[in-house]
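Of the protein chains in this complex, all but one are displayed in their positions.
Our next item is chain A:
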Amino acid sequence: MPTETRPEFDPEAYLQAGLGLLDLTIEPNWAPAIVANLKVLQAAAALVGGFALPDEAEAAPVYEA
């Protein structure tokens, strides 16, 4: 019987896949700092994503105060 799985997030593998997608090349020694930043972004997104928003909350990319 199949079971649902959610793989652990692997930031190193994700970074490499994303670089390929975006046609970006990096020096190998840049990767640890980029991965560290990716983890910070992941934590920020988890914080924001943990807040329930109504469907009517429209994005405000260009904002008029």
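For this structure, a couple of remarks:
Note that contacts are C-beta pairs under 8 Å (C-beta built on N, C-alpha and C of every residue); 3 or more make two chains touch, one makes a residue touch a chain; residues count from 1.
Criterion: contacts and distances are computed from a predicted model.
Remark: of the listed names "Oxidoreductase", "Amidase", "ABC transporter ATP-binding protein" or "Carbon-monoxide dehydrogenase small subunit", the one matching the undisplayed chain in UniProt is "Amidase".
Interface residues of chain A facing the missing partner chain: 14-15, 18-19, 21-27, 30, 33-38, 40-41, 43-45, 47-49, 51, 53-54, 57-65.
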